[in-house]
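Here the complex is missing a single protein chain, while all its other protein chains stay put.
== subunit A ==
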Amino acid sequence: MTDLTRLTLAAARNGLKARQFTSSELTGAYLNAIEGGNSKLNAYVAVTAEQAQAQAKASDAKLAAGEGGPLEGIPLGIKDLFATKGVHTQAASHILDSFKPEYESSVTSNLWRDGAVMLGKLNMDEFAMGSSNETSYYGPVINPWRADNSNAQLVPGGSSGGSAAAVSAWLCAAATATDTGGSIRQPAALTGTVGIKPTYGRCSRWGVVAFASSLDQAGPIARTVEDAAIMMTSMSGFDPKDSTSVNLAVPDFAAAVERGVKGLVIGIPREYRMDGMPAEIEALWQQGIAWLKAEGATVRDISLPHTKYALPAYYIVAPAEASSNLARYDGVKYGLRDTGKDITDLYELTRADGFGREVKRRIMIGTYVLSAGYYDAYYVQAQKVRTLIKRDFENVFNDGVDAILTPATPSAAFGIGDEDMKADPVKMYLNDVFTVTVNMAGLPGIAVPAGKDGAGLPLGLQLIGKPFDEETLFAAGRVIERSAGIDFSPDKWW
């Protein structure tokens, strides 16, 4: 029998419907793969084997009766940021030790409604703050990819590094993830997987541990564009419990995948041509342009003049929102509690002990830029710049551009414990230079694997779309995936 874990989500779904195998078999194959590989990859922080087997059994009963939802019997991994009732939900932080929510996030509720099976909770950067998955309390996730002729361990990107690594290494059929500045698209690009951050408001934030509320969006990481589209359809939808959820019908995203790009206008923003950008990233970008042209798209040079200010504005807005969102972790309501001589002492000791270095750094920055005397100079200025960043995109879309093509990341996967990035937090932040603009403007963005660097590591391209036009991203992303025609399977060493 073929290895069931190697099937795409779409193929697994067809196999289940045709009764070629059962969800119990498929789920068992994934649980075995996790058991065999997780100690080396560290992608899962909790495995819910019993629950998975029970869900699979229920799915099998439905499938046998010719019933079941669009994801019936499909085993998924869930980022540790999503509240899952009665199951480990700690945002990979020490401060949420032993937290098991009494409720289920809206996005995961949608997945279970559609028949999906939960394999467990996936590792991530603590509170989604990081671009390498090294800030997790549970230790770094290891990228299933290695450079040619090298055993050096590489990062999978972050913050959804567990999601990306698990999908890439066949430890789940697809995974949920979240993206505040690039946390879906950057790890997808570094692992040869597909990741989409939908338009702000498309997926409910209810029950997702909050980092920066005006930027956070959930989305899937999957092995193919079609799989990502299938996941998106189930994850999306209006939710009255999220005040910024948008009441719009959810299209069948998978139906848009083979639509092609004929007649579309694709913008190429000159500001994304960064100084010191590796030649192979530039070459990949040019290759992507050629592929889209060959399939009938028109390519147009465009300008997004405020691009360079997106990352600095992000490092004001995101920490500011984080500092207030993370005020709730106080040692009283849930999680870790240190003993203090009075209530302030209890707060200060618990938070010093429970938050990791990167999280504390961001809370400190956020607290500073919101503090009396600095609010206008930093926070209000950043929000004005954000208005300008969004206006740049509106201008090009109003001029007839349908989508924008850029590189997804400035480099391929880098080594665990990179000394330069350890010494200078801003160097790590620069990983998100191509993705963060999209969050600042609330737009959808997809990362699709498109090529490999000189060492054989995957590289991705990003497509940015108009608000609520994820369908065009799936269509154009599929053209890139098909044109590249590369099998993005890492050599199994784990």
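In this section, contacts are C-beta pairs under 8 Å (C-beta built on N, C-alpha and C of every residue); 3 or more make two chains touch, one makes a residue touch a chain; residues count from 1.
Everything below uses one rule, namely that contacts and distances are computed from a predicted model.
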Protein name as given in UniProt for the chain not displayed, "Branched-chain amino acid ABC transporter permease", "Acetyltransferase component of pyruvate dehydrogenase complex", "Cation acetate symporter" or "Aspartyl/glutamyl-tRNA(Asn/Gln) amidotransferase subunit C": "Aspartyl/glutamyl-tRNA(Asn/Gln) amidotransferase subunit C"
Contact with the hidden chain (one of A:Ala91, A:Ile316 or A:Val396): A:Ile316
Contact partner of the left-out chain, one of A:Gly15, A:Gly115, A:Gly157 or A:Gly442: A:Gly442
Residue, one of A:Gly335, A:Pro407 or A:Gly477, that touches the chain absent here: A:Gly335
Contact with the hidden chain (one of A:Thr2, A:Ser39, A:Asn151 or A:Ser243): A:Ser243
Selected from A:Ala210, A:Ala382, A:Ala447 or A:Val479 as touching the chain missing from the view: A:Ala382
Positions on subunit A where the hidden chain makes contact: 98-102, 199-201, 214-215, 240, 243-244, 246, 306, 308-309, 312-313, 315-316, 323, 327, 330-337, 340-349, 351-352, 355, 360-361, 363-365, 367-368, 371, 374, 377-378, 380-388, 390, 424-426, 429, 440-442, 467
